[in-house]
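Heads up, one of the protein chains got dropped from this complex, but the rest are sitting where they should.
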Amino acid sequence: MTPRLELKNINKRYPGVVANDDISLSIMPGEIHAILGENGAGKSTLMKIIYGAIEADSGEIYCDGNLVERHNPAISRQLGIEMVYQHFALFESVSVVENIALAMRGRFDLKALSEQVRALSQRYGMPVDPKRIVHDLSVGERQRVEIVRCLLQDPKLLILDEPTSVLTPQAVEKLFETLRQLAAEGCSILYISHKLEEIQQLCERATVLRNGAVTGVADARTTSSLELARMMVGSELPKTSHPPATPSSEPVLEVRGLTAEVAEGFGVSLRDVSLSVRAGEIVGIAGVSGNGQAELISYLSGETIAEKADTVRLLGQPAGHLDPARRRQRGLAFVPEERLGRGAVPTLSLQENAILTGHRRGMVRHGLLDRKKAAEFADHVIRRFSVKARNAQSVAQSLSGGNLQKFIVGREIELEPKVLLVSQPTWGVDVGAAAFIRQTLIDISRQGTAVLVVSEELDELFEICDRLVVMCAGLVSRPLETAETNREEVGLLMTGLDKTTQSRKEVDLALHD
Amino acid sequence: MRFTIEQRPEPSVTMRLAAPVIATALTLFVGSILFLALGHDPLRAFHAFFIQPISTMNGLSELLLKASPLILIACGLAIGFRANVWNIGAEGQLIMGAIAASGIGLFWPNPDSVLLLPLMFLAGMLAGMAWAGIPAFLRARMNTNEILVTLMLTYVAALVLSWLVHGPWRDPMGFNFPQTALLPPAAMFEPFDYAYRLTPAIFITVVAVIAMWLFTDRSFMGYKLTVGGAAPRAARYAGFRESSAIWVGLLAGGGAAGIAGMAEAAGPLGQLSSTISPGYGFAAIIVAFIGRLNAFGIVLGGLLLSLLILGGETVQITLGMPSAITRILQGILLFFLLAADFFIFYRLRRLKEAV
Partner (left out) sequence: MSLFIAIVAGTIIAATPLVFAALGELVVEKSGVLNLGIEGMMLIGAVFAFWAVFAGLPMPVAILIGALSGAAASLIFGVLALTFMTNQYAAGLALAIFGGGVSAFIGRGFGSTPIPSLARLDIPFLSDIPVLGPMFFRFDPLVYLGLFMVVAVGWFLYRTKAGLILRTIGESPQSAHAIGQPVIRIRYMAVLFGGAMAGIGGAYLSVAYTPLWVENMTAGKGWIALALVVFSTWRPTRLLVGAWLFGGMTILQLQGQAFGLRVPSELLSAVPYLATIVVLVIISRNRQLLMLNFPASLAKPFRPSG
């Protein structure tokens, strides 16, 4: 049988990095094939090359035995290759059906297309309303739109890039069913992930990447997790040590009945949110992103000011009315999920980015900057967190995402905060560095810092947190002791907290789909 | 052979220095084509444009005289531009500064007072700041686009000026020219040498350049403004207030322009007239960009633009070329500079055989 897709010796380099190093692989019709690799292994680059969104420096792509001479996304679609991006390529300001129409050839007839969308989404059990504006959809719904858009093209090869990072465990199950149904109909599926269990559960074969090169092709069902992990990381997965917590009796960060209405389409309204973090413990916020985590965090950091000062309390004092600078003065530090543009200024050097939040540590005297102090601080962070950068003069945007993340996490930890907020602590960071960041978070909590972590990765939260809360549709669950709960319970809470009708509806959806 | 454009891993220091030189050279090249097209010998035109104006002491004095307000205003504007605060209305702020200063100079009860000049300085600065304060207030409080407001206010300022010099403030002995009476001697800067027009007002500019350098390069406030301009969300994250960046950015430009207006009235002109500014407020925007929003770059940019203005006047007189040529060359210079800047961050790379 001719492979549906065959890659031969694909190379792609960026200034300073080799993203893909002589990669070859093949996928048969109807096969579910995994590309396994940790963050930064070159998976996404490879997928974009297959889809034609970026051009390889050298190498050949064959589709159904024919060499693809020129390549771009339009040609991909002619060949029947469709791609669901990790961060969706949907347009927020237009409706579902308009988004889909963009990818369709032929007449521009929104009415007829809406009907098609309805029919197809029913058939694969992925209900979407074609008329809704994408802006108002949840992340899970957006993914459905993406998949429906691809399926309308009647694809021969479907590429999914880390599709489960935005889904609850239950929704992942649903997705897998759909994918198996598709494969059974003859569609090949290229499934990109760094999650071992998923790949073992879903895929037939796995091509494993490390540092841009193929380290092996394995039978996903018979190869052990340990074996796969070794191929992926090159060594055994590092483990963190987790001594028992001895939290303070009084909370140092407290949210009391925080309610914040926002107009529809402008974010998620927070509804009567309460939670507390004590000194010496790590509390995690679990949940599918887009359920109010970003809004809550911005109320905690002070980027959004609360209406009532008492709804956010820091070290026992009302703090909801304080701006970020004043909260930091009182001992708060914060690692936001956006690294470039929020956590760091892209065009400034690491040294200058150290001043951004570190200015209180002797870097400013009489209103003037002490650049030497800033450089010392930045150098220290670079060394301690093994940030790969030429030196403290390197511009933030020249660093890889993972390295910049290490710098920002390091900077905030070096401020020796009393309360540390961390969003997605290990996004885009390689396994070794991720373990180091997690261990450091545990260590500083054991030294008496109150740590609040927001993460999409349940595994990560289970690994480092002492207690967990779950966010869904702007509501926060009661706290769960990590040791006394499990993924299923948390997963169920993620699909719907049974306080209001709206979340009830979502539970129904999740159960009946 | 194919080429691709790729981002440099680090911005190129060489290009950063070379870009203005390349842009100037390209402007000269286009300029010579323009001269040729107008039927002039490019070499002669060049000489008239760029050499002749500064080959005499008087020419040098004029060069500094024109560069001074350009540099002063550009320093103020650049502080705002760094924070992404786009004050395009320095021309209007200059006019208001000139009006306020002249008002003091003309109507202060004691025309011989030694306080007159300092008072005019203060009035000019405050008037410029007030005129820039309107868009600052509107943007900080009402989220109103400052580009449009500063521009609209420039038109309004020009009309106010026109009304004053045609109406209530017109010099009754001035043969109906749209200008006020001459300011009393105590209300004017005394030239270094009566043979030339250059006055000690240029020291104001020197101080402004040093202050600008200190502020942007050394001060924490300047740092905050830079962060706010480069990454507004990072500024919010760090707790740097946007509204203070807006106020500082606009008031700096307004104050500088107001002072420049005062210095024009109290310096070379000696009165308020409908042509108080030959477009310094707009040209200063170009100066700020040529100087890359950096104090010493602005000094060079100011001298260059001053030369362009002076050269334009010279070729008009000696070769009969249209004065509009100055504005065309200004525009072209800015075009080339912006394009050349691209190569600080990007480079051409030869492409190997692709898929």
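For reference, chains read A and B in written order, and residue numbers begin at 1 within each chain.
Criterion: a residue touches a chain if its C-beta (ideal position, glycine included) is under 8 Å from a C-beta of that chain, and two chains touch if they have at least 3 such contacts.
Predicted, not measured: the structure shown is a model, and the values here were computed from it.
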Option from B:Leu17, B:Leu36, B:Leu159 or B:Val207 whose C-beta touches the chain left out: B:Leu159
Subunit B residues touching the omitted chain (full complex): 5, 86, 88, 138, 142-145, 147-149, 151-153, 155-156, 159-160, 162-163, 166-167, 282, 285-286, 289, 322, 324-332, 334-335, 338-339, 341-342
Touching residues (missing chain, whole complex) on subunit A: 52-55, 72-74, 77, 85, 88-94, 98, 101-103, 108, 263, 266
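Definition applied: only the chains that are shown with their structure count from here on.
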Subunit A and subunit B: spacing of chain centres that average the CA atoms, whole Å: 47
Footprint of subunit B on subunit A - complex, ascending: 10, 15-16, 49, 55-61, 68, 71, 301-303, 323-328, 334, 336, 338, 341-348, 352, 355-357, 359, 364, 367-369, 390, 394-395, 398
Subunit A partner contacts - residues on subunit B that touch it in the complex: 6-11, 214, 218-221, 223, 226-227, 230-231, 233-234, 236-241, 352-355
